[in-house]
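For this depiction, one protein chain was excluded, whereas all remaining protein chains were kept in their positions.
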Amino acid sequence: MSDPRARIGNTGTGFSYEEPLVFELSRPGRIGYSLPAYDVPPVDAVQMLPDGSVRDDIEGMPEVSEVDVVRHFTRMSTWNASVDLGLYPLGSCTMKYNPKINERAARLGGFADAHPLQPASEQQGFLELCHRLENELAEICGMDRVTLQPAAGAQGELAGIMMIRAYHEHRGELRSKILVPDSAHGTNPASAALNGYEVVAIPSDEDGILHPEAIEAVMSEDVAGLMITNPSTLGLFEEHVVRICEIVHAKGGLVYGDGANLNALLGIARPGDLGIDVMHINLHKTFSTPHGGGGPGSGPVGVKNVLAPYLPTPVVRELAGAEGAGFVLDYDLPQSIGRLHANFGNAGMFVRAHAYIRSLGPDGLKRCAEMAVLNANYLLARLRTAYHVPFDRAVMHECVLTDRSLQDTGVTTLDVAKRLIDYGYHPPTIYFPLIVHGAIMIEPTESESLDGLDRFADAMLAIAQEAREDADTVRTAPHHTRRSRLDETRAARKPILRWQPAARD
Amino acid sequence: MSDPRARIGNTGTGFSYEEPLVFELSRPGRIGYSLPAYDVPPVDAVQMLPDGSVRDDIEGMPEVSEVDVVRHFTRMSTWNASVDLGLYPLGSCTMKYNPKINERAARLGGFADAHPLQPASEQQGFLELCHRLENELAEICGMDRVTLQPAAGAQGELAGIMMIRAYHEHRGELRSKILVPDSAHGTNPASAALNGYEVVAIPSDEDGILHPEAIEAVMSEDVAGLMITNPSTLGLFEEHVVRICEIVHAKGGLVYGDGANLNALLGIARPGDLGIDVMHINLHKTFSTPHGGGGPGSGPVGVKNVLAPYLPTPVVRELAGAEGAGFVLDYDLPQSIGRLHANFGNAGMFVRAHAYIRSLGPDGLKRCAEMAVLNANYLLARLRTAYHVPFDRAVMHECVLTDRSLQDTGVTTLDVAKRLIDYGYHPPTIYFPLIVHGAIMIEPTESESLDGLDRFADAMLAIAQEAREDADTVRTAPHHTRRSRLDETRAARKPILRWQPAARD
Amino acid sequence: MRYIPHTENEIQRMLDAVGLSQLDELFDAIPQKQRLARPLDLRRAVSEQELWGELKTLAARNASTETHDCFLGAGVYPHFTPAVVDALTSRSEFTTAYTPYQPEISQGTLQTIFEWQTMICGLTGCDVANASMYDGASASAEAALMAMRATRRSKVVVAAGLHPHYRDVLRTYLNGLRAEIVEAPLADDGRTAPLAEQVDGATACVILQQPNFLGAIEDVRAAAEAASACGAKLAVTVTEALSLALLTPPGELGADIVCGEAQSFGVPMSLGGPHLGFMATRQKLLRQLPGRLVGETVDTEGRRGYVLTLATREQHIRREKATSNICTNQGLCLLMATIYLCLHGRRGLRALAELNLAKAEYAKARVRENPALSLPLEAPTFNEFVVGVPDVAAALERARADRLLGGLDLAPYAPDLGPALLVCTTELVSREAIDRLVAALAGDAS
Partner (left out) sequence: MRYIPHTENEIQRMLDAVGLSQLDELFDAIPQKQRLARPLDLRRAVSEQELWGELKTLAARNASTETHDCFLGAGVYPHFTPAVVDALTSRSEFTTAYTPYQPEISQGTLQTIFEWQTMICGLTGCDVANASMYDGASASAEAALMAMRATRRSKVVVAAGLHPHYRDVLRTYLNGLRAEIVEAPLADDGRTAPLAEQVDGATACVILQQPNFLGAIEDVRAAAEAASACGAKLAVTVTEALSLALLTPPGELGADIVCGEAQSFGVPMSLGGPHLGFMATRQKLLRQLPGRLVGETVDTEGRRGYVLTLATREQHIRREKATSNICTNQGLCLLMATIYLCLHGRRGLRALAELNLAKAEYAKARVRENPALSLPLEAPTFNEFVVGVPDVAAALERARADRLLGGLDLAPYAPDLGPALLVCTTELVSREAIDRLVAALAGDAS
């Protein structure tokens, strides 16, 4: 450590300040809070509550000033990549621009500071917003009804699978299997399994898409349904989806649509029109609610009328006729699968998604799909000479490449990803879908401009060239971040999952 | 340029993205706005307005998307140092922590979205807030009345000097001179001159403070007043201030107090009690309204009763007795110097300053002064071995060092400042006050903790050592910023003050 | 469109580059008759100004703590959040990032999560904590699933004091599995009656809420003993996370899993979500834990850093064998709560909990002395308790007329109690508001 700056802990370059854990900043007696004065008599908790029910000190809890807290998190924020700083082409995640007005709207007191259990009469604005959003999503997806309750895509899958189960059970059928293509996202099989189904993996064909024969071969009366992602995780439109749905339906099964890639279809085609019976929509992808470093998301589920009786409760219902005007929460769905969320779901995300749909309108939404698909195809066209394309056909909103063409250089997908960081980009999704060896899955979204795509493509091409000329630089990247590659194996081998004061002394 | 990243423009380290001028991002037809639909008939401006009164295109105005704008400014923000990222010990500027709640309060609709010309009955909340703040500032400064109108300290000085002029003129006296110590901030002489006064510079004594003899020597009936900064820009309390005021008063002059350093005196001593007749207060310093990259500030002026008739109009007046309750704007001050601001001053800053005073209360304000002074003295104690101390006495809220002890190394104050940047710190104020050769003026403020001060002191000491061992590194610093030292001479020699499309092609 | 940068000229150049002549051809893979032949039937786009007007109008039609004094709790708590929380959470480096798969450029999110995990361990008395579940309800359901995996048993004993919505969610989650749910009733004082009758050798776990839905502070140790006597796990669910700063941590009292809802830590009520499910457990159950985990490690130069770890529990690696299907979680709410906890720290959180306790005790005293009202349950409480009123509808209507959200009608949830309200008093309600509430509920002339 010859850098004398190391001695004071600021070894980052530029404004990349080092920052210890908040616990290490803590000083006994330092204060970051203020509480209102007592206007009621104080009570002695130890005296008042049963013996042993009052705790001691909270071990390891920090004592820091407001200034400490502000600097701590401001500094930490500077170590993150983000959409607002640049292209974040994480495939399958639709990291599009998150409009600021939506953030502002969700913070309106009437939304942010309202309690879910206040009487329906005191939340008519919210219920109307839910109603509007349900209708908007139903129209966009070609579905008959929508529940907003699931908190993310995976919970939407769970809800959908549960409704499929309820549907069959209502018919007295106890089907035990769910078909899931091997290219599906991990949440698909996990959701099916979580609901007690046996998961049958369907292999994709050489051309990357599902073929009716593959479904035909395994479809039976013991199969409750098929989960399909369209466009698939390879960015390909499932051209045989209509036929596949027919096959499933013919044997009494239902088709679940994973809507994570809905962005490609907005105003172009509707899953409901293609034969999908039930699907989730990731509001945090297609409808631009921010990803928040891992969430919150929101995973509304659209269903055809056959599944409507099984929707989770409560549902928002518009009063009509003699009932008067307004909206109520309806709990009276005897065949409902029940509740999935303590309240109505991630309501704050409903505000943002509705705001987004209103801002774009029918034309703007279609434009999203067109530009998202144009961007992905453009990148593919620019990168295909340097990176291997496993399934060589027109793509939808994302494209999948691999590291095969770099094989002789020793540079892998992981290296390319890490080197991209040096060039100022968040890497694409890598090694997914699992069926593509060394996958590099790029989803630029419609938010990126031509010049932005060109710069990214230049970076990708430069790295391919570096791989041949200076593989080491690529293999040891990133070189310009606060931390170089982190030892993930070590983290997993002997997990350190919390800070402990003792361990530090 | 061997770094291949240069080719795509991202040569910064870590997340220090390069970013062109917004004009260079512009693409014809790209859009970042949305406007409401017409609900009134459109009009043809060219047709409707007189010939030649409608303009052509706005030259060079950018065309960018909302995404472009967000990224552009987000990236640019990452090139700034700021209080929220770390110590910003800019002497004389009081870069203390700016509470977040104050920002939120100033954005309340009833403050941010209210029009200054709405009837007094429709702005009672604001007028009451002004009234409260005036009283709070008067109490803190020991003054009788306060005007909130001046938009910054310098405008406060101007207002104060104008009131002094009005006072003398009202007495039929035409005094032509203002005394200003040579250690004063540049705004002091500039404000006096702007008001038509001849500025007489008073030299500081060897011990750094003003001595009554120096004033006595120049005080005459032709002197309208003295401007004094206390604590001075050397961070020293003007121990003879009471005597000095007496001398000025004895000859019919008045004393203006530059309140930029008020932070040191909160709850400890009051300028009004020391003989000051009129003073400004920088709300953006002592009362923590954010500095905003250069402003806005706010420079209320407190006066003794003798100057009250000359206060700028309007003044806020609380109704009493038969007038009823509430507050009005009073324009009826026949001897007023008049208006200084199109409206009431930087009203948004009043909200923040009042919030700050309410949050601290009398004890908290005093604590500010104590801790600010303790911090400065602590730093001085730690740095005095390595840096020359021109006036060696206990300091108030800031301390002034010089580069004299580094003279033999060739390292100057500028170099120390630039090298501090590499260590993660915004440099102190340098080469001010002008009377101290190679001044390094450090104001840590009370926001800094002991550990924070120690790290800063370690950096300063490390640089002093580097100056001896590796002067070149110091002389060519900073090395870890997006830009190395910038050529200020070139900028001034042939100024390029705007982007021009032609010049780029 | 301001969110889409493409100009017509650029679109043409890009189409040329991909060898197409018009946008339509991008979708050639979709057979023409599968396409939507009409525009979507949605209202035309509005400008930002118009949108803002629409949404303000909708928001204004909801009551909120801006307009009302709120005595509703029941799983969602009105607390004061310092402005720092939103100011920092709004930094777009946090907001517009996603799951920290690439640790070199995600240390901000990762270190935050590590700090959160540490503080949750301290608060719950557990060894390890994960990086968020959807909400308290699904966290409780996942706790049951976790216990079932760990014990290979399938009976779940649920205390009747578990929030009824949580019970619903549990039922929904367990429905497809071969699981049995048994309810353990409440005693007259509002606490769970001794569990011996329900817990047996087939029991995977007991789920107990602390304080329970009716506000009663439960005897966690007794439940832990009953469970462990049969080799069952005890999962304690906490809906009012602030209580963890005052009450003995369930982990210390023998709970195997402590989970619940951390909305109280600076997350807006926001009509019920997004909130923040948490889950913590003992070291030995670590591999059964659902959700994300962040661990400490070093980089190639030996510098400390943080990464997502133990991903082999998760769906993206283990698919149908994963411990859970959760993927997107509640990251940004976790950030809010972490900031909130740092601000309040060791002393502030405890002091705030005591203030909440004092508000409730004051309110209970006022209720007790009012002849029209009663306190039907005798168990000790934290900041929530049951008030018996003569006529719920009339009481709430009077409260509403005085701009009070006067408590939750317990009729749908605990009909045995007779006409009663669940009332919550946090630091947000003043003594004066409490007095008005008591008067309104009692029908006292004001």
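Letters are used for the chains, namely A, B and C, taken in the order the chains are written, and counting of residues starts over at 1 for each.
Here, a contact is a pair of C-beta atoms (placed from the backbone, for glycine too) under 8 Å apart; a residue touches a chain by one contact, two chains touch by 3 or more.
For clarity, every value in this text was computed on a predicted model and none was experimentally measured.
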| item | value |
| --- | --- |
| Touch with the omitted chain, as defined above, among C:Glu48, C:Glu115, C:Glu240 or C:Glu361 | C:Glu48 |
| Positions on chain C where the hidden chain makes contact | 2, 48-49, 52, 66, 80, 82-83, 87, 90-92, 343, 427-428 |
| Those residues of chain A which, in the complete complex, touch the missing chain | 15, 27-37, 64-68, 70, 74, 99-101, 103-104 |
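Definition applied: only the chains that are shown with their structure count from here on.
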| item | value |
| --- | --- |
| Contact pairs, highest-scoring chain pair | A-C |
| Whole-Å gap between the CA centroids of chain B and chain C | 45 |
| Distance between chain centroids, defined by C-alpha means - chain A, chain C (Å) | 19 |
| Of all residues in chain C, the ones touching two or more other chains | 1, 3-6, 10, 45-46, 48, 82, 84, 86-87, 92, 105 |
| Touching two or more other chains - residue numbers and ranges from chain A | 30, 66, 68, 70, 74, 78-79, 81, 84-85, 97, 99, 359, 447, 449, 481-482 |
